[in-house]
Each structure stands twice: as structure tokens, then as C-alpha cells.
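My questions all concern the structure below.
The complex appears here without one of its protein chains, the remainder shown in place.
== chain A ==
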Amino acid sequence: MGYTLNFAAVWRSFDLLLEGLALSLALAFGAILIGAAIGLFTAFCLISKNGFARRPAGIYVTIIRNTPILVLVLFTYFALPQLGFRLGKIESFIFTLALYSGAYLAEVFRAGLLSIPVGLREAGLAIGLTEIQIRTSIIAPLMFRNVLPSLSSTIISLFKDTSLAAAIAVPELTFEARKINVETFRVIETWIVASCLYVITCSILAALMRALERRLSVPR
């Protein structure tokens, strides 16, 4: 082979990679936050007895989950402006990832909601709580605890999906790595470093989620 690894050129641009990583995290954080709200609302709709709430929620989840995220990203950024809905690159990507994560999180939350014994809702009703109070004080906190393990892998997966923002030139980690790759021609080194940054960040996220799980676990 005769190829000698030389990371010097990549190290010189390491700041760019870190800036890209920071933006990747910001994209994921913003999208997951909005997506979690969409997901929670959708999950309650999915388990609702009311067809007017349940059916549109089901259609939303089916469409989003059966469409590749890259197609959604390109559609939002390139096609929606044709329909008069124009967003900047970053906003467009956050919007798309939020919609996408909302559909996935809705399924995660729905499973969590279904695992909560119906008796707890009745106990809440029996002490005079309203449905909203039961949802906010009893069902949502318990559901959140129940879904933390699967929420953790969904969040990590969504963080990795931020690399698709490179397709619309959002300067996140993958986009910056590609730029350094083109400028330095150190293909292997650039992608090794970028991969390491993804692995390390995902590992930290997983550790944080595990710590949260431990902190919120119900004592037995």
C-alpha cells in the first residue's frame, strides 16, 4: 500500500471540525426538543379513542416513517420554497429533523403510554385530578421513565442523522470534514477523525442517558 498516515493537516483544521460538531449537537438538540413535543402530542392522539385525533396522527407517523430522511431534507429545502414556504438551511433542517423525530418518538412514547397500568389513571381521577393533571403529573413522568432506554437509542440515532444536513450545505461535522478532505486530500485521516468525533459524542450521550436513567429510576 505504502500509504503513510499524516494527521497534521487535519489537526490544523480541527477547530473547524469542533465547530461542525457543535452545530451538529445544536441541530440534534433543537430538533429533538421540538420533536419530543410533537411526539408526545402525537402519542396521546394515537392512543385516543377519538378518530379525529387518532387517524391524522397515524397518517403522519406512517408517511414520515416510510420516507427516507434525506428525501425529507431535500424536499423541505428545495421543494417547499416553490410552494411559498422558505426557510434558511439550518431552520429547514431542524424543521425536517423535528418532524422526523416526532414520528419516531411518537411510537416510542405510545409504547410507553400503553405500558402504564390503567389503575393509575383511575387513582388520579379518584382523588379529583383532571385528565390534564393526570397526564402531566402521573402518566408523562412514568412514561418518560419507561421509555428512557429506547429514547436513548433514538436520540443517538437522530444525532447521527444530522450528518445528512451536509446535503444542503449546513456546516455541521460531516460537511466540515468533507471540506477538509477536499482541501487537504488527507481522505483517510479526515474521516477517521470525523468518525472518532461521532463515536466519542455518541458514547458521551449514551453515558448521559444511562446516568439519567439511574437518577430517575424508581427505588425498589
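Heads up, the rule we're going with is that a contact is a pair of C-beta atoms (placed from the backbone, for glycine too) under 8 Å apart; a residue touches a chain by one contact, two chains touch by 3 or more; residues count from 1.
Quick note on the criterion: contacts and distances are computed from a predicted model.
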Per UniProt, the name of the complex member that is left out, chosen from "Polar amino acid transport system ATP-binding protein", "Molybdopterin synthase catalytic subunit", "Quinol oxidase subunit 1" or "L-serine dehydratase": "Polar amino acid transport system ATP-binding protein"
Listed residues A:Leu25, A:Leu74, A:Leu142 or A:Ile192, member touching the removed chain: A:Leu142
Residue of A:Ala123, A:Ala169 or A:Val182 touching the missing chain in the full complex: A:Ala123
Chain A, residues in touch with the chain not shown (by the definition above): 117, 119-120, 122-131, 133, 137-138, 141-142, 145, 216, 218-220
